[in-house]
Each structure stands twice: as C-alpha cells, then as structure tokens.
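Excluded from the complex is one protein chain; the other protein chains are retained at their positions.
For chain A:
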Amino acid sequence: MPEMSGTGEVRKLSYGEAVNAALHRLMEELPETLVYGEDVGEPGGVFGVTRGLRKQYGDRAFDTPISESAILGSAVGAAMMGRRPIVEIMWADFSLVALDQIVNQAANVRYVSNGRLAAPLTIRTQQGGAPGACAQHSQCLEALFLHVPGLRVCMPSTPQDAYDLLVTAVHSDDPVLVVENRMLYFGAKEEVRVGGAAGPMGGARVRRSGTDATVVTWGAITARVLEAAESLAGEGVDVEVLETPWLNPFDTEAVTAGAARTGRLAVVHEANVTGGFGAEVVARVTESGVPLSAPPLRVGTPDTRMPAAPVLAEALVPDAARIARELRALVRGAS
C-alpha cells in the first residue's frame, strides 16, 4: 500500500522510474508542458525514461528529427510564448552541436528583453562514463554550462533527487539543464516521495557526516565517494560527504560552513580537473577566508580524451580506491 500524506505518496522507484514519474506528474499538473526529443515519443526514450507519455498525453509528447538546434531552438520559442517545454538531448555530448540555442539564446531571453520575456524550458540530458563508452559518449560537461549565467544547472544522483529536481526545474521560469546519468537509470529501487509541492532550487545534502574533512561532490561519482568514505572510517579517518545536486544555484554557504567545521576541503567530480567546477568550489571557499589546515584537494579525471577500451578508461576515472587514497593523504598528510 502506498503511504499517503499531505505531502504526497511514497513509491519504490529506480532513478529512471523516478524521472518518468516526475514527467507524468508535470504533464498532469502543468497543461503547458510539452515533452519532446529524439525517440522520446512512441519508443518512450532510448532508456525508457519517457515511457507512457505519448500514450497518455498524445501530441504533447512527441519524437523529433535528429536536429538538436531545432529541438532546443523551438523549445526557446515555445517557452517565450507560454509553453513549458521539457526537451531531451540524449547525451550531453550532443548538445555541443546546438550550443548556440542554449548559450546565446535561452540564457539571454530574460536579460536582453529587460525581463519582458522568459524562456521557462527544461533540458533533460545525461552524461558520464560507462564501460566501453566512447570518446563522444562519455564526457562530463557540466562546467561548460556552469560558465553560462542565466542558465540553471542541476545533477541528481538519487531517485528522490531525480524526481524532485526535475519537478523544481520545470516549475522554474528560467531555463534549467538537468543532467542525469544513464548508469543510474536502472539502479536499485528506493523509496521516493512523489506528489509533494515543488521545492526551491539549491541546497546541499549531507550524505555522511564526519569531522576530519568536508568532501564536496555531485553526480554518479557520489556513490564512489561514499564508498571511499566508509572504507576510510574503518581506518579512523572520518570525512563529511556533502553532495551538491544543484550547481547553479550553488550552496556556497553549506560548503564553506562544512569546511570551517572540519578544517579540510576536497572536491571530487567525474569531469576532468582543469576548468572543472571543483576549481570554482575551491576558489569560493578560499575567498571566504575559512582557515584550512591543509591545502584544498581536487579529485577528477585527468585532462585527457576518453578512451574506449575499459582497461584504459578505468585508469582515468577516479574509483573508490583512488578517492580514498587521496582523502587519506589530505587528512593524514602526504606520506
């Protein structure tokens, strides 16, 4: 029996199912929403995430040609006219063929019209590595979008956040990029509270409390950070894991407060290090003047292209063992 309450209902959902549940809810409660993209209509999405929408909402959910500029540009135009499009870019890597519509167009609509126009569109995409994934299907591009003022960006890693962040994104009157992860879609089912009020943007999640260091992370790698943190706990190294699924707006205060408490800061992301958002997080904490007992640490993929061979890719993307090693050195001092 689903548990009912004033703030919704609890259901057991995988990450992908949680996205699907949010889409169904949004189509139901916001008649101005549209859902479209490549293979999202009849087939229900290459990962099955948009299943059932076409059947239930007819023309409001549809397939498009392989035309990312037209998908994104039409979403900007429809949003200006009062629709609330939720468009899918199958892989974040494919957004690059249509970056203009995101960076020059969507992000500018409100500002250059002096606030008279808005572009309340949501771009759902997914990114990241997977075994055997190739160079153009495994990049982590969030930093590119975080450099763009006017565009909101979030990256859920749990079924609950996959649901909640999408609901918040679609209710927002600004363009929001929701970066999902295909490795998470088919993960374990968890209890997800659905149907509650749309929450505000922003905020951080304390996934593990600890006293020796504050580790900031986001996206699918959060699970590896938690694994590393648990293994370190067995050695008496006790780190706080702070997940920040909202990257714009970013909860700088929560991070700074954590760093002030523990005196050490690490940022772990799957994206490559140079120009990654980890650099921004370190800069903000440094600028805040919080005293740290060790230099801040960034852990990410080395600055290289992504190879297809699993043995090569595994040598690049940080795993729990490498994360633990680096965090141990941060806390204990390099040995």
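One rule holds for everything that comes next: contacts are C-beta pairs under 8 Å (C-beta built on N, C-alpha and C of every residue); 3 or more make two chains touch, one makes a residue touch a chain; residues count from 1.
Criterion: contacts and distances are computed from a predicted model.
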The complex lacks one chain in this depiction; which UniProt name from "Cytochrome c oxidase subunit 1", "Acetoin:2,6-dichlorophenolindophenol oxidoreductase subunit alpha", "Spermidine/putrescine import ATP-binding protein PotA" or "Phosphate transport system permease protein PstA" does that chain carry?
"Acetoin:2,6-dichlorophenolindophenol oxidoreductase subunit alpha"
Candidates A:56, A:104, A:274 or A:304 - the one touching the absent chain
A:304
Among A:136, A:274 or A:293, exactly one should touch the missing chain; which is it?
A:136
Identify the residue among A:112, A:206, A:312 or A:329 that touches the chain left out of the display.
A:312
Where A:56, A:69 or A:293 are the choices, the one touching the absent chain is A:69
For review purposes, identify every residue of chain A that touches the missing chain, sorted by number.
38-39, 41-43, 46, 63-69, 93-94, 96-98, 130-137, 302-305, 307-312, 314-316
